[in-house]
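One protein chain omitted, others in place.
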Amino acid sequence: MKNYTSINDIDNINSWIEEAKKIKANPLANKGLGKDKTLGLLFFNSSLRTRLSTQKAALNLGMNPIVMNVSGDAWGIEFGDGTVMNGNTAEHIKEAAAVVSQYCDIIAVRAFPSLTDKEKDESEHVLKSFVKFASVPIVSMESATGHPLQGLTDAITISENTTKKKPRVVLSWAPHIKTLPHAVGNSFVEAMQKMDVDFVITNPEGYNLSPEITKNTPIFHNQSAAFRNADFVYTKNWSSYDDYGKILKVDKDWMITKDKIGDAKFMHCLPVRRNVVVEDAVLNSDSSLVIEQANNRTFAAQLVLKKILESL
Amino acid sequence: MKNYTSINDIDNINSWIEEAKKIKANPLANKGLGKDKTLGLLFFNSSLRTRLSTQKAALNLGMNPIVMNVSGDAWGIEFGDGTVMNGNTAEHIKEAAAVVSQYCDIIAVRAFPSLTDKEKDESEHVLKSFVKFASVPIVSMESATGHPLQGLTDAITISENTTKKKPRVVLSWAPHIKTLPHAVGNSFVEAMQKMDVDFVITNPEGYNLSPEITKNTPIFHNQSAAFRNADFVYTKNWSSYDDYGKILKVDKDWMITKDKIGDAKFMHCLPVRRNVVVEDAVLNSDSSLVIEQANNRTFAAQLVLKKILESL
Partner (left out) sequence: MKNYTSINDIDNINSWIEEAKKIKANPLANKGLGKDKTLGLLFFNSSLRTRLSTQKAALNLGMNPIVMNVSGDAWGIEFGDGTVMNGNTAEHIKEAAAVVSQYCDIIAVRAFPSLTDKEKDESEHVLKSFVKFASVPIVSMESATGHPLQGLTDAITISENTTKKKPRVVLSWAPHIKTLPHAVGNSFVEAMQKMDVDFVITNPEGYNLSPEITKNTPIFHNQSAAFRNADFVYTKNWSSYDDYGKILKVDKDWMITKDKIGDAKFMHCLPVRRNVVVEDAVLNSDSSLVIEQANNRTFAAQLVLKKILESL
């Protein structure tokens, strides 16, 4: 595998899940694989789980992680082609990506969308520029339109926790006060579409994700209908896709409660705003898988890094 | 030992000091102990000595340190119970602490007090929330009311440098232009109360530390009387405890000078404002132990980490 920038880079999700479980059972088994190899972690945005779990994964493989907060530690980066750089950006991605490739055997990048310019966000200009101009493999630690390490994590977590051959999995939109990206929702949809699950999405009208992502997945605008017989309720807020980046007027009834989801397992990528997205009673209950999801972030990242290291 | 959050976690200060001296004599003797173990260092506030010495201690034990500036690198953390999180905080400590526990074998935390809300500060809500919600041991790198790695360091340094069986140790308040916490003073008091020293405190009226900390330790409001026959003068500014977090009008005569302390050894946790807290002549003299204290920070941290690693 060269790069890991999308759930579509997973050739066989079931075999990936099985391999991730083996890594989880014995995380240090491949500690020689990354010896004297460096992972550069470049953050254009904040990160807690991704920052720590990806470093941990690298350490488990014997790699040396080097972390950089691009904005604070270095220079403003220019992505435009042919730009006369007499503004705020001091280094072009052509140089930046090529230069970092001199020091790192793999580069992991986090770059959130603007949520103001749909076309630019969907072009994935930051992530794709790294892929284009770096000479080493690129791993997405969440880009404008996807969070494939999270999506892989979620697939692993559902596989570990299901008691049925084909569980019913519901992705539910929930309220939030900030304008949030579609990346986690998108990658979760793509991951579920690859798995043998009964998968539906529920969100208010106006909040449908991109039809190029959702494809034939059923979308319910009635949350309680969607939750019927749910085994897993995956929750996430996102801003409107159609009215791009907007928070539409929507009542707070979409918050996830214990009453609504019953015995279904609750999942969320975190961070989560308590009593806005989901009530305390759900997060504090045994039905919540959020901490196990966080734990599995390490093994998803470790699987991806392992596959890349093996093909270097 | 599970956590190290207070000088009161030291069961026998003399045996700890002896063990720290052994570590200092041979810092790499236990390099296998921390193999494949990760120390997460979470900073809610600035740090120089603590940041470097705790990493160095971890490296000496073979651990992998991972550093995070919580405010800059990640999300605002909510500590309230039952809060509807529709404000500036994006992640609850319940999740944050449990999540970081998935990646780190030990978590070290620095979180300063507000110095505006005495009750909240004394509740140690940040540190205690980590203890409560993390599933791994917690080490304080300075909390609202204590700096136990510093207090242990200071005990080691006094033990190394005393020429008497029972030296006279004076903790002296000194002037400062900023509102400073009581943490270092508190932990020093608690450490001295456990040692076989002749210990007194001197500070202006209105600047007494919490009586629950000072207990029966004599407090002099006359600095020169306190300094008589002193072997060690430990200096630190703190804001008023009674008039909580206030800087009271006090003349500059409390600055430490060579004239005042004579041949007594001078100690300070650093950083120190020269010619405000203490004059150059003292810091530049052989009587100053401040650099040796900084050095001993490594071995105090290493002792604490060693004890925790041994009980994992």
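Per-chain residue numbering starts at 1, and chain names A and B are given in the order in which the chains are listed.
Definition applied: a contact is a pair of C-beta atoms (placed from the backbone, for glycine too) under 8 Å apart; a residue touches a chain by one contact, two chains touch by 3 or more.
Keep in mind that what you see is a predicted model, and the values were worked out from it rather than measured.
S.K.: One chain isn't shown here. Among A:33, A:74 or A:247, which residue touches it?
M.R.: A:74
S.K.: So one chain is hidden, and I want to know which residue out of B:84, B:248 or B:291 touches that hidden chain in the complete assembly.
M.R.: B:291
S.K.: Write down which of A:92, A:168 or A:182 is the residue touching the left-out chain.
M.R.: Here the residue in touch with the unshown chain is A:92.
S.K.: Looking at the whole complex, which of B:33, B:247 or B:270 touches the chain that is not displayed?
M.R.: From the options B:33, B:247 or B:270, the contact with the absent chain belongs to B:270.
S.K.: Go through chain B and note every residue touching the omitted chain.
M.R.: Residues in contact with the chain left out: 28, 31, 43, 46-49, 51-53, 55-56, 59-60, 69, 72, 177, 270-276, 280, 283-284, 290-291, 294-295, 297-298.
S.K.: By the contact definition given up top, give the residues of chain A that touch the hidden chain.
M.R.: Interface with the chain not displayed, on the chain A side: 36, 38, 40, 64, 66, 68, 72-75, 78, 82-86, 90-92, 94-96, 98-100, 102-104.
In the analysis below, only the chains that are shown with their structure count from here on.
S.K.: List the centre-to-centre spacing of chain A and chain B in whole Å, with centres computed as mean CA coordinates.
M.R.: Using C-alpha averages as centres, the distance is 39 Å.
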